[in-house]
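Selected chains only, in their assembly positions.
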Amino acid sequence: MNHFGRLFQISIFGESHGASVGILIDGVPAGIELDAKDFIQDLNRRKPGGIGTTTRIETDEVQIDSGVFQGHTTGGAILLRFLNQNVNSKDYSNLVSHPRPSHADFVANIKYKGYQDYRGGGSFSGRLTLGIVAAGVIAKKIIKDISFETNIINLAGCKNKEEYSTILKKTVEEKDSVGGIVELRAKNVKIGLGEPYFDSLESTISHLLFSIGGVKGVSFGIGFDGVDLKGSSFNDVILNEKGITKTNHNGGINGGISNGNDIVVKVMVKPTPSIFLEQETYSFKTKSLEPLLIEGRHDAAIIFRAQVVLEACLAIALADAYLIDKAYQ
Amino acid sequence: MNHFGRLFQISIFGESHGASVGILIDGVPAGIELDAKDFIQDLNRRKPGGIGTTTRIETDEVQIDSGVFQGHTTGGAILLRFLNQNVNSKDYSNLVSHPRPSHADFVANIKYKGYQDYRGGGSFSGRLTLGIVAAGVIAKKIIKDISFETNIINLAGCKNKEEYSTILKKTVEEKDSVGGIVELRAKNVKIGLGEPYFDSLESTISHLLFSIGGVKGVSFGIGFDGVDLKGSSFNDVILNEKGITKTNHNGGINGGISNGNDIVVKVMVKPTPSIFLEQETYSFKTKSLEPLLIEGRHDAAIIFRAQVVLEACLAIALADAYLIDKAYQ
C-alpha cells in the first residue's frame, strides 16, 4: 500500500528509529545522469537548522544502492536509502499508553494490533519524506523543461513573509506550533498531461500530497478563495493558440489535463501536533484523561521543511503523466 | 486511465451524446441484494429539475447488464449503463473552433489530436457522473454501517441556506453561474481504514473527488480554515478508548487512517463554466479573440446536483478501504 505511480513508480519504506528509511523508484528511463550530489540541494531544503526546528540532526546522505551505473541510470529500479544515525529512542516509550492528540499513535496501535514500531512515530514519521524528496529529484530530471516555484503564502494566518520569523520566534517561546499554506507552481508544463476522471492531474497530484502527514487541504488555482466568484469572473479567457489564459483561476488544469498555464497548487499544512505545552489525552493505563507532556525533538512549524517535500510530490505526479503522455505521441 | 480502486474497482466510460454512459464495477462481494430500484433515490438527487438546472431531461434508468442474478450480486463484474436519449447534438458544433473558457474543449482537442467526441462535452461531460452515483449506491451497501450526510455549506460566498434559492434565481436572471462548498460527512466509520502514505484515506478520497469536473479544492476537517490555529488549539484531544475526540479538526483521519470520528470533507465546486452571458475566447478559425455565446442546456449551479456525486466518491473510497481492511483481520 506504499506504492504509487503507473510508469514512474515509487515504493516507500522505513521507520524513524529503524536501520534506515528510503524509497524504491521504478520506471526511470535509462541514461539519466545521476550522482549522490544531485540530491544535496533539495535534501538541504528539507533539513532542520532554522528557528524552531528539531534538534535531531542527521547527515541525510543518500545511499544509491541500485539502478545507477557509471554515473547514469540503468533503466532498472533505483533503491535510495538514508541511514538513521542520531536516534534517541528512549524519548517515546510513554506514547503507547498515552497517544498524542492529532497524531497517528492511536490509530496505529489499533490498526497494527500493537505491533507497530512506535519509536519516533515509526513508519508515520516525517523522516520518511526523505525518500519523497529524493524521488522528486529524479522526477525533475525526467521533466527537465518544467521549473518549480514554492512559497509559504500563509503562516498562522499571516500572509506577510517578513513577519514569519517573528511569528516563529513567538511560537517557540510559547512551546506551541503553527501551520500555514504552501503554494506550489510548475512552469512550462506542456499541454495534454493527465487524463479525464481517475488519472486527472488533480487526482494524482492530490493523491501524493495527501500522503504527506500534516496536509489537510489541497486546492488548484484560486481554490476555496474563488467560492464567491460567478462563472463570468471565474472563467479563464483563452488568449492564444498556446492556451495562455488572461487569469489562471483553474490553476493550469481543465478536465484533469494540463492546459499550458502554470500549474498552481495550494496546500494546507496543519500545525505540528507534537508541541511542548502540556496537553490532555486518554490514557490506556488509567482509562481516563491525563496530562501529556511530549518529549523528543520536534519542529514548531514543519511547513518550512515540508515545502520541498510537497514540491517533490508535484514533480513525481508530473513525471508519471509525462511518461504516459510520451506513450501516446 | 479510467480505472480506480484496489479491490472495489471502477472503470468509467461513455460520452454525453454517444449511445450510453456507464460504469463497470468489479470486486463486489457476492450475495448483496441489488435491484434497479435501489439506484433511484441517489440518481434522483442528481437529476435536474430545480431552478437553474438544465432542460435536458433523461430518464436515467439504470441498465444492469451483468453481475446480478436473481436479485443478488454474483461476485462478478457489474456493468451499469444509462442510455443517452434526449440528445441534441447540433448545439455544440461551434465549440471545436471556439473552445469554451474553463472547459476541457481546448485541452481535449490537443491531447486527442482532434479525434475527441466534442458533442456535449464528450467524455468530459458531467453526464458520466451517473456511473459514479450508481457505483456509490453499491459501495454504500458494502459499508452499510456507515451513514452519510451531505450539505452545501457555502453558495457563492453565502453560508445561509435560506438565501440559496434567492441567489440562484438572481444568477439565472443574470445568465451567470455560481459555485460553492459541499461538506461530506461519513458517520460510524470503524477505526483503522486507510494506510500511511500512498493509500491514505485522504489520498484515495481526494483522488476520486478531484476526478469530478468542477472540483477545485478538497480539505479534511477544518481544512484551510484552520490555518490560523496553533497546535494547542488544532490538536483534537482523545477522550476515550473509542478514539472519540473533543474537537474534530482532523476530520476523522490521522496518519491517513480513520480514527473513529466522523470523516468530514469539504469540497470546493467552481461555478459552472458554461454560462449564457457573452464571453470571449480564442478562435482557431480567425486566430484572434472573438465573442462566444454558449448554447445548449446547462446548470447555473451544478453544485446542487454534484452533492450526491461527491458523496458517492467518498463511499467508493471507503468501500475499497473496508474490503482491504477485512483482508487483514
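For reference, chains read A and B in written order, and residue numbers begin at 1 within each chain.
Simple rule for what comes next: contacts are C-beta pairs under 8 Å (C-beta built on N, C-alpha and C of every residue); 3 or more make two chains touch, one makes a residue touch a chain.
For clarity, every value in this text was computed on a predicted model and none was experimentally measured.
Complete-complex copy count for the single protein sequence, taken from this structure file and not limited to the 2 chains in place, is 4.
The criterion applied here is as follows: only the chains that are shown with their structure count from here on.
Between the two copies, subunit A and subunit B, the C-alpha superposition involves a rotation of 180 degrees in steps of 5.
With centres defined as mean CA coordinates, subunit B is found 25 Å away from subunit A. The residues of subunit B lying in touch with subunit A in their complex are 1-4, 10, 12, 99, 101-104, 106-108, 110-111, 123-124, 128, 154, 156-157, 171, 174, 176-181, 191-192, 195-200, 202-204, 206-208, 210-211, 213, 215-224, 226-232, 234-241, 243, 245, 249-251, 254-259, 266, 268, 270-275, 277, 279-282, 284, 287, 289, 324.
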